[in-house]
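Below is one structure, written out as structure tokens; the observations come after it.
In this view, the complex is presented without one of its protein chains, the others remaining in place.
Think of it as A, B and C in the order they're written, each chain with its own count starting at 1.
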């Protein structure tokens, strides 16, 4: 059986642990609100980690079904929720020095979420350096950069980040990245936070060094939003829809349908990937208005970060610090 | 049966006339070279037009399988081929006043081909106006603009173009647009030229007024390149691949496979579209590096136009007029 | 004596009418508030028009000394003031169909104010067209476009605008443009509104057709903000500062100083322009952070327009409609 990678712990849990199934060492709780729901996946031991193929730690998923077509009130609400959840990790306080890293390739629109957030987040470290301050009542000490990707710079993102962390010694690294999802309906509607580290380019199969406390020496909070699915996903999902409609409608095809249904979900997915790969390599499936989507999402994340990090900023000012 | 729309006459011929089948009123000739092939579809009467659902006129398709990963020599070669084919339509000469229109939405990368070509093409009309010249030995009189799309301006592209044509009275309108294809392997490898007019936003289902000689009073040459396929296309193609591999490998599923195979290609496509639509609306499938692809293609088209229109420019200077 | 052109009526009045001098046919009133002042220049007859070299009509100047380094509250305040002043012209109501035109060259940062406003203003005409509505309680019918400049398109902006006006027949044209000022301290701190029309490229000496009620058949409201001064201006101003400091400090140079002082301001300016021109042609003087300045100003103007035009938008929502 192929190993199906997904960036989202919630999907990994469903894939390897099953949906609505208890897995030892993994706790899942969901809180449902009017406009969104929050799912907290906690992987508490090595056994849980192996079961769902995600490292030990906390994974929080904010699902906002209407985020795609959200009005401004919903965006503000989600910025606030995001800000609160970031704070709840307890990794920062008003004295923290924070480095925000926007991962991804700014030349490929669906991959540009991280760099766009970095463009928009409030950066303050220069004031602390220039006025030789250690602390400010209203502002945290925040630096931010987008290291680009190896195809652009020739340098591993990890090396750039590690180099900078060693020089400026922040207390916390926050990495923002665009993710790949296995479900179209998660694209630009799900925000995942986790404290287990992140691999630049991880979701697309590159093996680079992971950004986490053991490689960098400081805690890492990762914020990711799926912005693409791969082509196999939509073929798989369509096939499921066709099979289930055929099953209802007719006796015909029962045999084939049975075979397909007997295939575990993953075997089917692997079959599709195998067939598609030579034909669809380097193809992505993305919302038509992905440029606008990335713009909106980067504002939400930057606002959420500004609320979470700076004591003097709350939701009523927050749109003002955004470029 | 659904009506399957495609921007490409060559696909429309295959869909409604059949591949390698003679259709009355439609002639198809293909010329194959080392790096590319040219297919000329001529719809000569109303009967042919109805058969393949494309208006009477000439359609030229330049297929360049390696255009996606082309080196600079191939790009130059295709610019030259394109320049020659544009000239062969016989719609312009050294005295022509030409208006180039870049259709599409500059904020959506795969739709930005037209506006990018307009950015890059050599514009000369201002010199004719400022020096009150009628003719220049080396330069044709060329104006160019991108009218945007209705979602951006609130104005139909047709109205902007018609307004400008009425004011500056060009002899020929050349419209460049990104197209949708039904085949992934045509994306960014096929250039279509036609003298039958073009509808802004046509390929994505909008009904706007068509740019052609009867609506504008001047001939219209359309240049289009597929930059996206819709999601139904890749599901359909994958299904075909799966079915044909299953057919070979096993007895199982024969029944279902027979049913699917009995469905005409179009019925299957329609079924998939129906299933996918609510789920995948506003989703596109596009090359991962679409930003680079659009950049490269816009240079090829702009170079081809510069060669075709300006007597004083040939392939050895052509990269110099490109921004 | 040279004719010194300035885009600003308030400067033209000072130049040709004198500062604090009554000019027949020209009334000037000023209202001073905490953060800004509003000067209303009304040219009521042909005599006044000739005296100050500006056409008959109303000119409103909003001066905001701190606009350059404004906080978000000041920006909101000025958007509101601007919205109110636009409405006060009485040229639009909730049934008006409005076309907003962003003049200028989007490739030259200080000239890109108009195009940037067009990018950011709320465009709604497509909804009226698509739903075949004539009226909406909350939204006016607004279209918007940036025609570019002749150096880019080869087409006079006037011709594009006239063509579109003839096709979509708006009730009011609002033109936004970057202006040249003769004073550095007006750059990005002064907003001028007028109902007397505007010439695309006027301030930089091009003679193009003017956009006004007699050329277009509909009223024209022009909104302009100085974003550059020319080099002669700063030399002139510096010379004045040097002379006045020298006059105080020493007996020396009295003779030269007398000569310079005897030159009318305009002769001195002309002398400087004459000397500078061959040497500084095509040079501009602009704030270092002009990219940010244009961004901020375009948001203020777009917000002001949204407030003025759409009955359902007020200052508390206004930042939400901005891209």
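Criterion: contacts are C-beta pairs under 8 Å (C-beta built on N, C-alpha and C of every residue); 3 or more make two chains touch, one makes a residue touch a chain.
For clarity, every value in this text was computed on a predicted model and none was experimentally measured.
Peer 1: For the chain left out of this view, which of A:124, A:212, A:233 or A:283 touches it?
Peer 2: Per the contact definition at the top, the residue touching the missing chain is A:124.
Peer 1: For chain A, enumerate the residues touching the unshown chain of the complex.
Peer 2: Touch set of chain A with respect to the missing chain: 123-126, 129, 142-145, 147-148, 150-156, 159-160, 162-168.
Peer 1: For chain C, which residues touch the unseen chain?
Peer 2: Interface with the chain not displayed, on the chain C side: 107-109, 184-185, 231, 234-235, 237-239, 241-242, 245, 252-257, 259-260, 271-272, 275-276, 279-280, 282-292.
The rule is short, and it goes like this: only the chains that are shown with their structure count from here on.
Peer 1: From the mean C-alpha coordinate of chain B to that of chain C, what's the distance rounded to whole Å?
Peer 2: Taking the mean C-alpha position of each chain, the two centres sit 42 Å apart.
Peer 1: Determine the centre-to-centre distance between chain A and chain B, using the mean Cα coordinates as centres, and give it in whole Å.
Peer 2: Centre separation, chain A to chain B: 36 Å.
Peer 1: Distance between chain A and chain C based on Cα centroids, please, to the nearest Å.
Peer 2: The computed centroid separation for chain A versus chain C comes out at 45 Å.
Peer 1: Would you give the residues of chain A that are in contact with at least 2 other chains, written as numbers and ranges?
Peer 2: In chain A, no residue touches two or more other chains.
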